[in-house]
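Take a look at this one; I'll ask things after.
Left out: one protein chain. Kept in place: all the others.
Then we have subunit A:
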Amino acid sequence: GVFAHLEALEAQAYEAALKQEELQQQEEKLARLKARVRELRLQRDALRAKVDLQEKGQLGKEGAVLDKAQPSAQDGLERKIKSMKAMLQIFYLTGISGKLTKQGVCFCISTAYEGTYLDSYYLDLLIKPQVQIYRHSVPIFIPLEQIARKHLQTDIRRFVSVVSDHLNAYAGRRYQADQLQEHFSDQIEGTLQRNSLCNLLVFSYHVSSESKTLVFNVRLLYGDLCCSLPTEVIVSCTPDAPAYLAETAAAHSDLFRRVALHKAFRSISSAGEKAD
């Protein structure tokens, strides 16, 4: 009758849903593997480029010895351009790409954090009369001038690499804080105190376990601007909290020091659920 028919339809729908899920899982797996293949290919290309460069570098040294008799300003410039081209080859696949311009070179630093691509920033450099920054789109709170004073004149590659480290770490810290506010806002009490560099985060969060709500205060200090994990973590409880909470606080503190903020919260909240 009708009921039997409805049952049959229900069974069909259930099976279809199961199949759909299976398919999705397979597709996800495939996408993951493809991404892995891409990663490995990139690594291989980068290593190849490195090997090529080393070979060319050796030839270059011999060439320089012969030319030493008559150094000229023209040679100096040519050498600079050659080393610039070599750098561009190595860096292309590591998130730093560049293009030679009329007056120098323009670098594009792409940031990413754990597989998510984030913003790109530009550094337009002049080569003559000496290396200097012509213009850039680096956020104003990144200590670009400081880094330039240390490295720009002596080692352009190091300079770009350090700026890239700063930008990637900043992008990572900001990403973690944004993820925290987006996905765990119900566990955060009050506002999340942050700043432009995202190198100091102060907030309170609660964990529900055994039908009790425990409130913790945390202060995360990121002392190394090239790092997206905190160097100093202080997790404290409210003054009237029971003594055993100190252990939990210490465990959380250790977690925040080792693991990305939003991932740490994921494990904290799932641990709380398990305890219920």
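Note that in this section a contact is a pair of C-beta atoms (placed from the backbone, for glycine too) under 8 Å apart; a residue touches a chain by one contact, two chains touch by 3 or more; residues count from 1.
Here is the rule we use: contacts and distances are computed from a predicted model.
Colleague: Out of "CENPN protein", "Calcineurin B homologous protein 3", "Elongator complex protein 6" or "GPI transamidase subunit PIG-U", flag the one the UniProt entry gives for the chain missing from this complex.
Modeller: Answer from the UniProt record of the missing subunit chain: "CENPN protein".
Colleague: With the full complex in mind, choose from A:A112, A:L126 or A:L225 the residue touching the hidden chain.
Modeller: In the full complex, the listed residue that touches the missing chain is A:L225.
Colleague: May I ask which residue of A:L53, A:I81, A:L200 or A:V259 touches the chain that does not appear here?
Modeller: The missing chain is touched by A:L200.
Colleague: With the full complex in mind, choose from A:A46, A:A86 or A:C108 the residue touching the hidden chain.
Modeller: With A:A46, A:A86 or A:C108 as choices, the missing chain is touched by A:C108.
Colleague: Over the whole complex, note the residues of subunit A touching the chain we left out.
Modeller: Where subunit A meets the chain not shown: residues 92, 97-99, 101, 106, 108, 122, 124, 135-141, 143, 146, 193-197, 199-200, 202, 221, 223, 225.
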